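Below is one structure, written out as structure tokens; the observations come after it.
Shown here: the complex without one of its protein chains, the others still in place.
Coming up: subunit A.
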Amino acid sequence: MASRVSLKSGGKGKGGRGSGARAAEDDGWAAAQAIKEWSTWAMKKAKVITHYGFIPLVIIIGMNSEPKPHLSQLLSPV
């Protein structure tokens, strides 16, 4: 009702409000796209970090557990 009245009242007003509504929708859509892009970027980085860092992480956790093994035990084959 109110929107119909405002549409009837002025062409300029209608044009301005229409583009404003579209701009609000565009903002929402752009925000969703930005979140998707950032989450994809974060997942890619997390995958690379896991790929390179998992084994060193486990080695660090293992070398610091009790009783502490020596570094030579890590490298020697016996």
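Just so we're on the same page, contacts are C-beta pairs under 8 Å (C-beta built on N, C-alpha and C of every residue); 3 or more make two chains touch, one makes a residue touch a chain; residues count from 1.
Everything below uses one rule, namely that contacts and distances are computed from a predicted model.
Of "Ribosomal RNA-processing protein 43", "Mitochondrial import receptor subunit TOM40-1", "Geranylgeranyl transferase type-2 subunit alpha" or "Cysteine desulfurase", only "Mitochondrial import receptor subunit TOM40-1" is the UniProt protein name of the chain excluded from the display. For subunit A, the list of residues touching the undisplayed chain reads 47, 50-51, 54-55, 57-59, 61-63, 65-67, 69, 73-74, 77.
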